[in-house]
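Just one protein chain is left out here, and the rest sit where they should.
Chain lettering (A, B and C) follows the sequence in which the chains are written, and residue indices restart at 1 in each chain.
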Amino acid sequence: MRAPDFQPAPYEHDARFVRDTKGGMVWHRVGQRVLFADTDRTGAVYHANYFRFFELGRVTLLRDSGFPLRQVEADGFVYPIFQLGLDYFRPLDYDDPMWIHTRFRELRPVTIDFDYIITHAETGVVLCRGFTRHCATNRKGRPVAVDPVTVGIFNNFPV
Amino acid sequence: MRAPDFQPAPYEHDARFVRDTKGGMVWHRVGQRVLFADTDRTGAVYHANYFRFFELGRVTLLRDSGFPLRQVEADGFVYPIFQLGLDYFRPLDYDDPMWIHTRFRELRPVTIDFDYIITHAETGVVLCRGFTRHCATNRKGRPVAVDPVTVGIFNNFPV
Amino acid sequence: MRAPDFQPAPYEHDARFVRDTKGGMVWHRVGQRVLFADTDRTGAVYHANYFRFFELGRVTLLRDSGFPLRQVEADGFVYPIFQLGLDYFRPLDYDDPMWIHTRFRELRPVTIDFDYIITHAETGVVLCRGFTRHCATNRKGRPVAVDPVTVGIFNNFPV
Partner (left out) sequence: MRAPDFQPAPYEHDARFVRDTKGGMVWHRVGQRVLFADTDRTGAVYHANYFRFFELGRVTLLRDSGFPLRQVEADGFVYPIFQLGLDYFRPLDYDDPMWIHTRFRELRPVTIDFDYIITHAETGVVLCRGFTRHCATNRKGRPVAVDPVTVGIFNNFPV
């Protein structure tokens, strides 16, 4: 499998976003560095720990859209993950600076998907690509329609 | 998405395996309980932490096949994960006893896949299903043919 | 700092316990192996991940004493940690088999302490020693007297 051809360029309206000049789409991004705590004995990040970076990308996207996840929850909505996937192209090593790129992929009546691409912040090399699929539920775990605020964020996501 | 119809029954030759009477295939299994350390604030296991259980299933399968992973590595072979996926059907809660079922799915010249199903050990309910795809490499990270011992374990896996 | 002189011998009445023939005290023990997930890039267990092993020791001690932690909680008692400490003597490496030894150290009106010693299961070498100090609280987080069942387990702990 080959890494996607991903070439982010500055997004004119907002420094927290970039536009992929290949695919044409806008992505949110946030930076992070690898800690010892993230690595395993191979020296690189343990495969499961990438999902921590994805979580950071997702909650930062929501916060930067003006509506922190904690508030969504206060409104009675929960978004458990019911499917995820990840392709690894290159190792992410200790102390490496990374950009975590996140965007909405698809909104359906009771589910919402996020896509992620992590690049090395200095070389720009694409290190991995993944997704998470979330189900909107109420506090009792019953599937419900995606809440209006999340729909609004989705609809207002830069294009 | 619906959980697979998975009905494990004792495997006559070896207590460390079960046969799925629906799908017909043999799976290795190992038990484990959920710790506080595995959970997040929802009360259930954090989505990334399931991969720890999958790792336990995979290394225990190899060990129970007579060839611990550490020895594979001593022979100069490494099996980094380059793709994974996971479907969640039901939450795995604190202190829940689980069975981690693992089997080889496919062996190709330089890759090997494992499938996983976690069930609640008391109710038998299928909680999640996932896979990991590994690439055989030498110590320098170059793809190589899957080592003969792993091929042997694959070929001798109960059917 | 030097590792304690710890020489566990079989405890006649119950295989889940050992007696330290040096210090004279009885310890509960449970075995475990190191996973990739526990290690960091040094190849050994990341310093914070030892507390997972201590948690396993503590909950297994309680379960083996006939009263799982989940039941203590169902009775309305919570035991958050408010102090801990750890001395490392030797690295705990990937795939190493270990014995996690746990015992009650002290019971006071609203607090309870546990001591831990982890040894290499094959060589017997003492790898680390630690403690956790817990405060009994009700569900609202208010300090309360240690619950009678935990007091009973403490008083009946083998001597």
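Here is the rule we use: a residue touches a chain if its C-beta (ideal position, glycine included) is under 8 Å from a C-beta of that chain, and two chains touch if they have at least 3 such contacts.
Source: prediction; values computed, not measured.
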| item | value |
| --- | --- |
| Sole contact to the chain not displayed, among A:56, A:107, A:121 or A:149 | A:56 |
| Touching residues (missing chain, whole complex) on subunit A | 35-37, 51-52, 55-56, 59, 68-70, 94-95 |
| On subunit C, residues whose C-beta touches the chain left out of the figure | 1, 42, 47-52, 78, 80-89, 91, 132, 141 |
| Residues in subunit B touching the chain absent from view | 36-37, 39-44, 46, 48, 94 |
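Keep this in mind: only the chains that are shown with their structure count from here on.
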| item | value |
| --- | --- |
| Distance-to-centre winner among chains (Cα means, whole assembly as reference) | B |
| Centroid spacing, where centroids are CA-atom means, of subunit B and subunit C in whole angstrom | 28 |
| Residues within subunit B bordering two or more other chains | 51-52 |
